[in-house]
Each structure stands twice: as structure tokens, then as C-alpha cells.
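Left out: one protein chain. Kept in place: all the others.
What follows is subunit A.
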Amino acid sequence: MSDTNTPPETGPFLARDRLWHPQAFTPGYKTSVLRSPQRALLSFNNTLSEMTGPVFGHSILGELDNDLIHNFAKPGESAIGPRIIVHGRVLDERARPVPGVLIEFWQANAGGRYRHKKEGYVAALDPNFGGCGRAISAADGSYSFRTVKPGPYPWPNGVNDWRPAHIHYSIFGSGFAQRLITQMYFEGDPLIPLCPIVKTIKDPAAIEQLTAALDMSMTIPMDATAYKFDIVLRGRRSTLFENRLEGN
């Protein structure tokens, strides 16, 4: 972003904690069986190719990009379902706000139905709901969007597996090695501990990190409830006191 006086973010990222993330091979989630690399990953310290990454200016954003209730709806109409506001901050592992990063979200409608040709769930499409939105984090790392609360939906894995209500997130950082896709769940949903995709994550604290809290302080009376969901991206390693190569 050009509207900042702080020096650009650069430097290598902290190593990724791959035990905190789901493993690649998680047979309870059947599709992972043939899509999981089996050989050891090649580890190396970041080069410029990992430390740099694309940024997107506010000019790409349309007025309704962070309003899923209206961004696909006919004029004067709106999507059906419980109206919610999702808000939070993008932070890094050193607990610093991450401004200027693009966040994309997508979700099923309030009945649990996606607008996608490969979707076969019997629940009805909402003609006023597309299911995608995006935002760019502000100087303090904050972001927000308005939507309807997605419904849970069944999916072909076991004979009776259901996804808890969730919103998919794609997040950029300042470096391509921070690229992340994840899902947000809703506090109190009894389907969370039953879901084979949630269960690809081993540590219960990591699952809690993906569970948004009901936030009464941000609700709009007689209009919308609110959920708070912070996102943490990889942090950059401090290069203070680091030895420099001779001649640099």
C-alpha cells in the first residue's frame, strides 16, 4: 500500500508450525488420501521469492464487495437468512496488525446451499445470494463484512457427514509464503466436533482459533448480530543484530 509511511515489510518468515496445521494425509477426510504428498517437504530459508508478494489496492473493491446480503441481490431486495456482521483483525505471529491485505470469503446460503454447478444439495438456492465477498484490512488490521449466517450442509464423505456452518477465507499477506486458506466456524455449533474436515486439525486449541465468538458489542440492535474472527498470518523474523555478510 502506498498510503503508509512505515517501511515495507521484508525479511524471512518464521518457520511454519506444521503440527498446528492439519497434516496432508487425513483418511477421515477421504479426498485427502490421493491428494496428499507422501515424500518429505524440502525446507529452506526464505529467498526474495517467498518474502515478496502481490498487494491489491482499494481500487479493486466495489462498494458492495463486503456486503454479501446485497452484492448479488436484485435492486431493492436482499438475501434471506439471519443477518450477521463478521469483523476482526489480521495480525501476524508477533501480534502486530497487518494492514492492506486482501481477504476473500465465500459461503453457502442460509439453507446450506452453494451457488455452484457441482453442488447437489436439495436445499433451495436464494436468487438474491451469490456467496462471495472481499475486503482489504485497514491500517489497524481490521476488516468487516455483512452477510447471512450460512447453514450447515451434508456432504459425501461418510454416509452422514455434515459440515458445521462455516465461511471460507482466502488471505494474502505481504509475502507469498504467508498465503493462507482457512475456514471460520461459529461459536456453539454442535457440528464442529463431528466434522471430518475440522478433525484434520489435531490440537483443540487450533480448532478454537477458527471458531468465531458471538460479539454483542458489535451487534446492531433490531438488525444484525455480530461475530468476531481474528486471523493470524506468519510473522517475519526480526533481523535486529543479525550478522551481515562481509561487504554488504
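Rule of thumb we're sticking to: a residue touches a chain if its C-beta (ideal position, glycine included) is under 8 Å from a C-beta of that chain, and two chains touch if they have at least 3 such contacts; residues count from 1.
By our rule, contacts and distances are computed from a predicted model.
One chain of the assembly is not displayed; among "Potassium-transporting ATPase ATP-binding subunit", "Sarcosine oxidase delta subunit", "Protocatechuate 3,4-dioxygenase subunit alpha" or "Spermidine/putrescine ABC transporter permease", its UniProt protein name is "Protocatechuate 3,4-dioxygenase subunit alpha". Among A:Ile85, A:Val148, A:Ala165 or A:Ile231, the one in contact with the hidden chain is A:Ile231. Within the whole complex, the absent chain has one touching residue among A:Ile84, A:Ala110, A:Ala165 or A:Ile201, and that is A:Ile201. As for the chain not pictured, it touches subunit A at residues 1, 8-10, 13, 15-18, 20-24, 26, 29, 31-39, 41-56, 60, 62, 64-65, 71-72, 91-95, 104-106, 114-119, 130-132, 134, 168, 170-171, 174-177, 179-183, 197-198, 200-201, 205-207, 209-210, 231-235, 245.
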